[in-house]
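As you look at this complex, bear in mind that one protein chain is not there, while each of the others sits in place.
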Amino acid sequence: MKKHLVLALVALVAAVVLVPAAPAAEKPPIKIGFIAPKTGNFAQFGLDMLNGFKLYLSEIDYMIAGRKVELIEEDEGATPANAVTKARKLIEHDKVQLMGGLLMAAAAYAVAPVVQEAGVPLVITVAASDDLTQRKASKYLARVSLTGGEHGHVAGDYAYRKLGWRKVAVIAMDYGWGHEVTGGFQRVFEELGGQVIQKIWTPVITTDFGPYVASLKPEADGILDVVTGAASIRLIGELRKAGVLDKKKVLAAGTATDETLLTALGDTALGVLTFLPWSQALDTPENKRFVERIKQVTKKDYVGFSGAINYGAAMWIAEAIRQVGGDVENKEKFFQTLRATEIKSSPRGPIKIDKYGHIIQNIYIRRVDKVGNLYQNTVIETYPSVSQFWKYNPEEYLKQPIYSRDNPPCRHC
Amino acid sequence: MLRVDDVHTYYGDSHILQGVSLEIPRAAIVGILGRNGAGKTTLVRSVMGFTPARRGRILFDEAEITRLRPYRIARLGLCVVSQGRQIFPSLDVAETLAVGARPKPDGWTVEKVYELFPPLRARAHHPAGRLSGGEQQMLAIGRSLMTNPSLLLLDEPTEGLSPLYIEAVGHVIRTLQQSGMSMLLVEQRLRFALLYADYVHIMSRGKIVHSSSPQELGRDADVRARYLGV
Amino acid sequence: MDVAATRAPMRLVTGLAVALVILAGLAPVLPSYVVILMTEGLIYAIAAASLDLLLGFAGLASLGHSAFFAVGAYTTAILVTRHQASFGAALAASIVLAAVASAAIAILVLRATGIYFMMITLAVSLCAWGLAYRWVSLTGGDTGIVGIPRPRVPWVGLASGTLSFYYTVLALFVVCLALYLLLIWSPFGKTLVGIRDSESRMRVLGYNVFLHKAVALVVAGAFAGLAGSLYAYYNGFVGPSAVDLAHSMQFVLMVIVGGPGTLVGPLIGAFAITFLEKMVSVFTERWVMVLAAAYVVTALWAPRGMLGLLRAAR
Amino acid sequence: MTGHAGDGGATPAVQCEGVTRWFGGLEAVSQVSLSLAAGERRAIIGPNGAGKTTLFRLISGEMPVTAGRVRLFGRDITTTPCHRRTQLGLGRTFQITNLFPTLSVLDNLVLAALGLGRTKFSMLRPLWTYPEPRARALETLDTVGLADKRDAIVRTLSHGEQRQIEMALALLTCPRVLLLDEPTAGLSPAESALMTRAIQQLDRSITILLIEHDMDVVFDIVSRITVLHLGRFFAEGSPAEVRQDPRVQEIYFGAGEVTAC
Partner (left out) sequence: MEFWVNQTFNGVSYAALLFLLGGGLTLIFGVMKIVNIAHGSFYLVGGYLGVALVAATGNFYLALLGAALAVAAGGVILERVFLRAVEGDDLRQMLLTMGIALFFQDACLLVWGGDPFNLRGPAYFAQSVKLGGFTFPILRLFMIAAAGVLFVVLWWFQEKTRAGAMVRAAIDNAEMTEALGINVPILKMAVFGLGAFLAGVAGVVGSAFMGIYPGLDFEILPYAFVVVIVGGMGSLSGAFVAALVLGLLDNFGKALFPEISYFTLFAPMAIVLAFRPTGLFGRA
C-alpha cells in the first residue's frame, strides 16, 4: 500500500514539474495567469471571457514589447474556494507576473488578499462588487469591468430625468450585485425626488417568479429589474405574461438582456431598457471590427458582454506592458504604469482608471429591439466617463457603508 | 419432475446447504422435516432461484434451472408459497390473484380459487394486508395456483394457523395432488407431514440425514427423537 | 492488557507513521502547488474521517456534514476578522460551536434511519445553506467573509507561508488521527459498530442507542468544525459554498471512494478527490469527465472503495 | 453471576396487567395478565402467531404497549425505555439470532459486558486496556465453551455456536429476570440438551420466562406454563396439567399427538 502511495506521489510530482517546461530564450515570456470558470454553472461566461481576452492576444501574436506572452488559464469551477487555490498555484508555482480574470464577486474578494500579499498585479475583468475598489481596495488591484453601484447611479438618474418615473418598484436578486445596483439607483433616484416604494429580494436560485411578479405594487411608474443570467429569462417572461411589460417600462441591469440571452428571451424582452458599458450594437468602428472578429472565433450571432470587456482588458494590459518596455519584473513601476494607462478607443469606448483602481468608462442606455431576424440592444443614450462615485466626493462617499439590502433603507415601502 | 443433485448453498461465507440431493416424482408430495436452522427454507430458496446454489445442479423436467432467475424458473411451472406468506399489502385480494396469473386451458382461474377458498370471495376487494392469518395463507396459496404450476413449493403452510385452517390447508393439498400437481412440503408439524407426504426427508445442519416413507418414520421413534426431538 | 489485540493496531500505526513521515519529508522538495493541494487534502481528510465515524462506523449516512464544517469555518472567519482572535482561540471556539450545532441537529434528525436519515440531513444541509446566504449581518451573505490571515505559527527555519501552514495542518492532522484511532479502538468506538450491526441488541444490552448516536454526531461535528476552521485559514475566506449540498456530497463521496468504516480509506478518498479535481483541472478542461469516470469505475469495480482495492491487490 | 436474591415472596418479579398491543387493525397481544414470583421459572407456549414474541417485546420495552401496565419487582416500567429496563435487571435473548455479525466473538461479549458500566462512553483509551469487561467476557466465553473461537467473526460461526453466544450476551447483562425466546431453536438434540442444562444451572435467583416449542426442554426447566392463543391468555398450570388439558392439546398440538419440533 505504501508503495502505491509513493508511486502516486512521484507521478504527480513528475507531472507538475515537467509541464511548464519553459523554452530557454534570452528573455523569458511574460506569464499572465487567468482565472475563469470553464466548468459548472458559469462555464459559458468564463469561456466568453477567455475568448475575448485571447482574441486580442492572438491579434498581436502573443508578442508585447518584444516578449512572448504566455497565458496560463485556470478553471475556478463554480466555487470561490477553487479560485483561491488556483490563484495560489499561479503565484507560487507558475510565478505569473500578472493575474487576470475572475467572474464572481465572492471569488474576487477571496482572491484579492492572496494576490495582494504576493504583490502580483491583479486585473479583475468581470467581478462587479463595489468594495473591491472602494472600502476594500488594495494596492495591486485594478478593475476594468464595472460595479453595481455605478450602474445603479446611472439608472437612477435616467429613470428620474428621462423616463420621468417618480415611484419605482424594485425586484432584485438577493446578493451583492442586486443590493448594489438597487442601492445606487435608490440613492440617486430619491435624491432627485423619486421614491422607491417596494423592494423585493429574490433568492439566487428562484425557479418561479410568479409570486413575486404578482405582488409588485401596481402604483409604481416603472420596474427596476436586477436579475441576471438564466433567471432573467424567467423574470422577463413572467413580467410579459402577467401583462406588466405591456403597461409599464422595465429598466433592467444590463446583463439581464445580455446578448447571450437574447435568443432565449426572444420577443418577451422587446422594449426592455438596460444599462451597461457596452452593446453589441454599439456603432463605433472599433466595436464593429471586434464583433466581426469575435464572431469568427465563436461562430455565433450573438457576442457576450464578458467577451467584449475582456478584449478591452487585454488591450489595456498590453498597452501598459508596452509602456514599461516589457519590463514587468519591476513590479512597482509596472503596476504604477498599469494604473496610469489610458486607452482612447476600445470596443466599449475609452478606458482609464481612477485612483482607487476602478475603471472610468461610458455607460450606455440600451433598448431591446428586433432588427430583421435578430435581436439587439440598441444604444439610445450615452453617459460618458462615469465614475464609480457618480458625482459624489469619493472620500465622503466612502464614509458611508456599502449598499446592502437595507442601505439605503426603504423609506417609502 | 424435480431433481436436486448435491446442492451447496452459501449465505456470504456461511455454508448452509452442504450437499443436498433429492427427487420429486410427478404428482407426488415430498415432505421435508427438520428443526429451525436446518436449511429447509434455504433449500426452497435455492430451488426457486432466490439464493442460487453455488455448487451442484437442480433439474426441473430434465432442464437445468440451477442458476436461472426466479421468474424464469417460475415460468417453467414452479411456484412457491413462502414462509410467512409474503402478502402484498398494497394489493387487494382480486389484484393479488390476478397479478401473476398465467392462464392455461382447464387451469386455475379466479373463480376456481374462490370456490376452493370461499372466504376470499367475500374479501375480494379488501387490501391483502388486512386479512386474517388464515385468509392470508389461502391468498398465498391461491396466488401461486393462479400461475398454474406443475410443482408447488410449500414452506410451512400451516405456520400460525388455527386447527380449523390447518385442516383446510391439508384438504387443499390433497385436492391439488389429485389434480396431478407435485409438491415439496416443508413442515415443522410432524403429524401434518406424515399425513400428507408420500415420502419424507429429514434435514439437519444443511444435510439430508434421513429419508423414508412416512409410515417408516412414524414407526422409527429413534430417528424422530434424534433429529426432531419428538 | 491484551497483547494479541494490539498487534493489528500496531501494524496500522506503523503504516500510518511511515506515511506521515513521507508526507512531512517530501513537502519541502515538492512543487508548491502540490504542497497546497496536500494541505487541502489533509483538511478534507480530517472532515472525511469524521464523517466516516458516522457513515462507516455508526451506519449514519449524513448528507448534512458540511453544515458543521461550515459552522467551524464561519466561527473562525468571524472571530479572526472581527475580534482578532488567536489561532488557538478560533480553533477551540470552532470546535465547540460545531459540536453544539451538531447536538441541536441530532435531536431533530436521529429519529430517522437509513435513507430517511440521509434525506433529513439533506434538508438540514439545504437550510444551513439558506441561513449562510440570508443571515448577511453574520455571514456576509454571498460574498462571505474575506481577509482571514494565515495563522502565524513559528516553525523553525521555515520562510514559506505555504510550507509553514502545511506543517501546521499536518500537525493538527496527526493529533486528529491519533484521536480518531483511539476513538475507534475505544469502548465507545466499539459501541458505534455495535449500533450499526444491531440497534435492537444494543438496547437490550443496556445501551441508550439514541444517546450514543447523538454523542457520535457531536464528536464528528466537533472534528468537522476543526476541519472547517482550518479550511477558513486555508482559503482566507468563507462563503456559502462551504455549506452547499455539493460540499456535503463531496464528503460522502470521499468516504465511499476511499472505503467506509475503515478510517484510513476516507483519508485516501479525500486526497484522491482533491487531487482529481484540482490537479487534473490544470491539465484538461474536461476534468469533470475524469472525475465522473473515477466515480463510476470505483462504484462498479471497487465495492469496498480504494482501500478495499489496495488490500485486494496485496 | 451476581444476581440479587428475590425481593421476598410478596413482590412479583414480573407483572403484566392487561397488556395489549395493536398493529394497525390487528390485536397481536390482547389483555394479557401474568405474574412471576421472584426466582420462578415459567414457560410461555402457544402456536405460532399466538403473540409470544410480541409479549416479550412489550416486557423488554422494545415496543410500547397500546394499553396495560408492566411492572418489574413492583416498579412500574411501562414507559421506561428498553435500555433502562436492562439496567434494572431485565435480560433477553432473541428467537432469531441477533448478534453483531461483523465483530469477533470476543468483541460481541465485551460489548455485552460494557453495557451496564460507565466505560462504554470512554473514547480515549483502547478497549484492550480495560481488563474488567474483557475478563468477564473471557470467563463467560469459557463457560459456554467457545474459548477457542474468540477471534472468529461471528458471521462465520455455525448456528449452534451463534445460539450459545446469544445466551452468553444476555447473561453478561447480569439479569435478575431473563426472557429467553426459543433458546434451543434450530439446535441439534445434543446441543439442545447442553443448552437446557446450562439454563437449569443458572443461578436460582434469576427469574426466567421462556418461550419454547420443545416440550422436553420446557418440562426440564420450568415449573409452570402459561399458554397463549391468538394473542390472549388461554391457560396456565403446571407442565403436567397443561399437557393433560384437552383444550390446550386441541389448539397447540393438533388433535391428540405431541408433534412440536
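We just call them A, B, C and D in the order they show up, numbering each chain from 1.
FYI, a contact is a pair of C-beta atoms (placed from the backbone, for glycine too) under 8 Å apart; a residue touches a chain by one contact, two chains touch by 3 or more.
Everything quoted here is computed from the prediction, not taken from an experiment.
Under the touch definition stated at the start, the shown chains contacted by the missing one in the entire complex are A, B, C. The missing chain, though absent from the display, is touched by one residue of A:192, A:242, A:297 or A:380; that residue is A:242. Contact with the undisplayed chain is limited, among C:4, C:104 or C:299, to C:299. Of the listed positions C:44, C:133, C:223 or C:251, the one in contact with the omitted chain in the full complex is C:133.
The residue touching the chain not shown here, chosen from C:35, C:70 or C:118, is C:118.
The residue touching the chain not shown here, chosen from C:89, C:103 or C:245, is C:245.
In the full complex, chain B touches the hidden chain at residues 48, 50, 69-71, 74-75, 79-80, 82, 86, 88-91, 95-96, 98-100, 102, 143-144, 147.
Residues of chain A that touch the chain left out of view are 39-45, 47, 78, 174, 200-203, 205-208, 210-212, 214-215, 229-230, 233-234, 237, 240-243, 260-261, 263-268, 304. Within the complete assembly, residues 55, 61, 108-109, 111-113, 115-116, 118-120, 122-124, 126-127, 129-131, 133-134, 245-246, 249, 252-253, 256-257, 260, 286, 288-289, 291-296, 298-300, 303 of chain C touch the chain that is not shown.
Everything below uses one rule, namely that only the chains that are shown with their structure count from here on.
Among the chains present, the centre nearest to the common Cα mean is that of C. Chain A and chain D, compared by their mean Cα positions, are separated by 73 Å. Measuring from the averaged C-alpha position of chain B to that of chain C gives a distance of 52 Å. Taking each chain's centre as the mean of its C-alpha atoms, chain A lies 35 Å from chain C.
If touching chains are joined by edges, the resulting network of the protein chains shown is an open path.
Chain pairs that touch one another, listed by label: A-C, B-D, C-D. The residues of chain C lying in touch with chain D in their complex are 1-2, 4-6, 9, 179, 182-183, 185-191, 193-194, 196-198, 200-209, 212, 215, 219. Taken in their complex, chain D has these residues touching chain B: 24-25, 47-49, 155-156, 158-159, 182, 185-189, 192, 214, 216, 230, 250-251, 254-255, 257-261. By the touch criterion given at the top, residues 12-14, 33-38, 129-130, 133, 159-163, 166, 188-192, 204-205, 225-230 of chain B touch chain D in their complex.
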